[in-house]
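Following this message is one structure expressed as structure tokens.
Shown here: the complex without one of its protein chains, the others still in place.
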Amino acid sequence: MATKTGVRPTELPAAPLTMEGASVLHQMMRIRWAEWKRLSADQQQATVKEAAAWLAPLEKEGKSALFSMLGHKGDLMFVHFRDSFEGLKAAELQMAHLKLWELLEPTSSYLSVVELGLYDSSLKLYRALAEKGIEPHTPEWNKEVEETLGRQAEAMKPRLWPKVPGSRYVCFYPMNRLRGEDKNFYTLPIEERQKQMEAHGMVGRRYAGKVQQIISGSIGFDDWEWGVDLFGDDPVQFKKLIYEMRFDEISAVYALFGQFFVGVRCPADKLGELLAGRLPEK
Amino acid sequence: MATKTGVRPTELPAAPLTMEGASVLHQMMRIRWAEWKRLSADQQQATVKEAAAWLAPLEKEGKSALFSMLGHKGDLMFVHFRDSFEGLKAAELQMAHLKLWELLEPTSSYLSVVELGLYDSSLKLYRALAEKGIEPHTPEWNKEVEETLGRQAEAMKPRLWPKVPGSRYVCFYPMNRLRGEDKNFYTLPIEERQKQMEAHGMVGRRYAGKVQQIISGSIGFDDWEWGVDLFGDDPVQFKKLIYEMRFDEISAVYALFGQFFVGVRCPADKLGELLAGRLPEK
Amino acid sequence: MATKTGVRPTELPAAPLTMEGASVLHQMMRIRWAEWKRLSADQQQATVKEAAAWLAPLEKEGKSALFSMLGHKGDLMFVHFRDSFEGLKAAELQMAHLKLWELLEPTSSYLSVVELGLYDSSLKLYRALAEKGIEPHTPEWNKEVEETLGRQAEAMKPRLWPKVPGSRYVCFYPMNRLRGEDKNFYTLPIEERQKQMEAHGMVGRRYAGKVQQIISGSIGFDDWEWGVDLFGDDPVQFKKLIYEMRFDEISAVYALFGQFFVGVRCPADKLGELLAGRLPEK
Amino acid sequence: MATKTGVRPTELPAAPLTMEGASVLHQMMRIRWAEWKRLSADQQQATVKEAAAWLAPLEKEGKSALFSMLGHKGDLMFVHFRDSFEGLKAAELQMAHLKLWELLEPTSSYLSVVELGLYDSSLKLYRALAEKGIEPHTPEWNKEVEETLGRQAEAMKPRLWPKVPGSRYVCFYPMNRLRGEDKNFYTLPIEERQKQMEAHGMVGRRYAGKVQQIISGSIGFDDWEWGVDLFGDDPVQFKKLIYEMRFDEISAVYALFGQFFVGVRCPADKLGELLAGRLPEK
Partner (left out) sequence: MATKTGVRPTELPAAPLTMEGASVLHQMMRIRWAEWKRLSADQQQATVKEAAAWLAPLEKEGKSALFSMLGHKGDLMFVHFRDSFEGLKAAELQMAHLKLWELLEPTSSYLSVVELGLYDSSLKLYRALAEKGIEPHTPEWNKEVEETLGRQAEAMKPRLWPKVPGSRYVCFYPMNRLRGEDKNFYTLPIEERQKQMEAHGMVGRRYAGKVQQIISGSIGFDDWEWGVDLFGDDPVQFKKLIYEMRFDEISAVYALFGQFFVGVRCPADKLGELLAGRLPEK
């Protein structure tokens, strides 16, 4: 099917462009309460002090945050944003050498990088290059793509390298796009996918100010394709947002979800309070 | 397809309105019987006394309840209804500091909020607003929706903020609505979903007086979309109700079920009896 | 489609009538052999004596039985038939206080009630009531149903309240009826389901005298819809029966199976022998 | 569809005849290396001696064999062939009382009986009996079937009651035949299944001398329908055989596979060497 510009949409590259930013690690763990209680008051204080001293400066920079999780999937969730996987691994090793670590039991984790999926500008660019007759993946095409990405990179920086938001609650879950035998997101034309993503974004925008979303990509890194972090002060808004989105075509038909993890923010200087059995006030 | 009122049903918003109430946490856990038996009589008594003292006032207010579970999925199930997730997390932390906690091993949990799905009134309202030509999600539409919800909120209060019923038995299970490649609940027109929900409710009504049901929503909070609690004095009625419902279109075609947890109520002041190996009489 | 009696089959209620009897609990567990061997001869003897003393009278009444399981899913399986879930829970608590329990590790369990699915008589009754023009679920309809069930109850008693058969072997497995997107047992007309059940029963009858089957329902109680116990003296007959049945339409198309558990009967007074490493003779 | 002999293929019984032989148990387990190393040289020697003394005579008779497994699924796999499930259970109990057992941790197991699926002769017999007008499952039909099986039994003995082959490597995996909503092996006509089995066997025959296969049936015994043991001296031949077979219709469309377990044979008298960290030479 030829269009008026002589370009067949189906000839456009299938994969949208993406931009990658911060390396992200979520760590979920249980507290061995019996062992904690067996420590002397001095040992408890030393344990808290050391861990808080490690976390506090990272927290201030927005690079690491601690959440007190609800339910049996874990008692604590650490969220780390770093410049590289090496930065994440260094954090893991440092934590393993805290006294606190001996009271913790890892239950889950998630590895990803902040990702911006550029469906909109990819489609525009792919069409423009196709109209100019530039073949995908030729040096000329690559050059144009890189220049376009380069021009956008600066503006995207705050979204690519975010700080962990300071909200009271977090909701984290991994997800996939369906590749079913009949319904397969990856075989849809890019035009169709772009349209679905756009409609999806509309719903999200209605929750601006209530829920802040950070998407990270984990293809090649972890067991699902994306990780989603929602931050907000009223957890019911997480439910309302995801429930409303579930009726979007892209979610209703093409979304598969993993486990959901919910936590309440615990600042480094309130860790002692938490371990003493009191949820820190906001 | 235009209707006589000039409104196309398919233009109605897809997501029904919901009202949210109490925050709910189910905690399932095993008793480490060997460790319990190793305690001295004094230690046992102190353990029971402390735990019962924590639970008793919450039980009286209908905010927390203890069930003695059947089978290997756990020995105890605590059900907590609170005003917020902070209230639930505070409860978790308090429990972790009970002596009893050192004898317990978490096996599962479920996090949700009491939810009323308003298919009926959503559909009426959406139709009315559509007939008035008010576009979904415009400020005017939002205002009308909020007013309608506001008018109903007071009447709904007892159902949104329930006490844990005092029945002898509980049955808890999580569930999803199917999003299959061919059969997808979320892509059905809202009119069709409303009709199925209504027929489903009819069956439930036949068990009034025998089984009390509390539905809580867990999209964004836990690994299934809803949690269902059934309370009653004859557990065979749980089976009869769910079996009969399984032939409803909404269950036969669109329901996916998680694990089922069944327990017998154990009042706080009977915890010692339970731990001594005797099931408290009703 | 109107029939000659003016009744449309599709108007018949979809759910067949069922009768419920004994409450059933299967408990699978591993023996901590190292801990057993660490006990002194006196402690071993006391452990065996206490457990056997608990089990022996229940065994005699046909209310509880012990099986020595094959494979890593467990070393022991207890099967309990009781009058109520309270009776089962009481048994669980009594067992948890046996010395033996400290050597055991629960690996699985299954909770259900003996169930007779009355497809045959349901269909006859539904048709008769429909011909009389009695609407389903009206007081009149309910009365007729209750009377019919009442008349059959006495005759069914031995099947509803069975004793644990004394056979050498047991095979237990849970199962569901398929609710697939295309093949869905629950949306078949009751006439079709009745026909399939009948054909299925035919195969079973060919194994009379070789295999005794007890079906229990677990909708609302455990993670599958039914539990099946096969009792017999030659385990190869279990395989032959289930393999032959697998070609029945109701199994080939509509049966989903869980785990299979196989055990050899161990009488209470042979528990010591078993723990000493010798399989008791028949 | 009537054939020239007046017999409609679809009237033939669906289930093929099978012959059952040896009872089979696979036991996979991890070695607790730290505990092994903590034993004194004397204790280690006693542990090895006792276990080897138990295994050696069984090994000689071809009734039990030990394999050193690759990967984390286990360190050891015992394969037992016995006359009955009682024989297997007796072996399990004897092993549980070896000193070695305290260093082992069961990770998996599989229970089955050696099975010959007689598609070929079943089809011939079913056709012959149908042509004689003998109804399936009548006493006359049963008699003819039993006589036919009886005549073949003697010739089948070596295949029904095999010894564990002496090859260097074993590959064990369980499998099912697909019962999908669209592709269902169990609803295919027996003629079609026979044809597919025959083609499948052809591929197997090309590996004669390289790979020896023992099929055991586990319907009613374990969580899959069949267990497959491949024995050979070059493990790459396992891969080549299974890969080539995967393109057969019966595998490509109708085979579901469980976990794969691969091990290197360790003779009883080399157990000490293995536990000392040296793989015994062939």
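Order of writing sets the chain letters: A, B, C and D. Residues in each chain are counted from 1.
Note that a residue touches a chain if its C-beta (ideal position, glycine included) is under 8 Å from a C-beta of that chain, and two chains touch if they have at least 3 such contacts.
Quick caveat, the model's predicted, so the values are computed rather than measured.
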Contact with the hidden chain (one of A:L93, A:A155 or A:A208): A:L93
Interface with the undisplayed chain - residues on chain A: 14-15, 18, 20, 25, 27-28, 85-86, 88-90, 92-94, 96-97, 101-102, 106-111, 113, 137, 179, 181-182, 184, 186-187, 217-223
Absent chain, residues of chain D that touch it: 30-31, 33-34, 37, 68, 70-73, 75, 169, 171, 173, 178, 180-183, 206, 230, 235-236, 238-244, 246-247, 249, 251-253, 255, 257, 259-260, 262, 264, 274, 276-279
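As a convention for this text, only the chains that are shown with their structure count from here on.
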Fraction-based call for chain D against chain C, same above half, different below: different
Separation of chain A from chain D, taking each centre as the mean of its C-alpha atoms, in whole Å: 46
Sequence positions of chain C contacting 2 or more other chains: 181-182
Touch-based graph of the chains, sorted into line, ring, star, complete or other: line
Pairs of chains in contact (touch as defined earlier), listed by label: A-B, B-C, C-D
